[in-house]
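So that we are looking at the same thing, I have put the structure below in structure tokens.
One protein chain is absent from this view; the other protein chains keep their places.
On to subunit A.
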Amino acid sequence: MGFLVTTLIFVVVGIIASLCTRICCNRGPSTNLYASSLTLAPLLISQLHLTLVITATVSCWMMWAIVYLAQMKPLIVPILSEGE
């Protein structure tokens, strides 16, 4: 239903984002202080990016899911103010 579909969208967005970081941010560590190059670096840095993307996606999904679930079976309904 709505919940599952949107969750799926989050999963898809997360996957796309992690693929994007793999493509875009594969330049290795652009250390600003110590110039250094390492052959393994691209692989490592993408792992960091992957972790970040997953963490961010999960947090965002959690936030959405909480708000969505809280409104599914409302115990309180909106009562309009007198003025309106």
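Operating definition for what follows: a contact is a pair of C-beta atoms (placed from the backbone, for glycine too) under 8 Å apart; a residue touches a chain by one contact, two chains touch by 3 or more; residues count from 1.
Here, contacts and distances are computed from a predicted model.
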For this session: Identify the UniProt protein name of the omitted chain, choosing among "ATP synthase subunit gamma", "V-type proton ATPase subunit a", "Protein MAK10 homolog" or "DNA-directed RNA polymerase RpoA/D/Rpb3-type domain-containing protein".
Result: "V-type proton ATPase subunit a"
Problem set entry | Where the unshown chain meets subunit A, residue by residue | 2, 6, 29-36, 38, 40-41, 44-45, 47-48, 51-52, 55-56, 59-60, 62-64, 66-82, 84
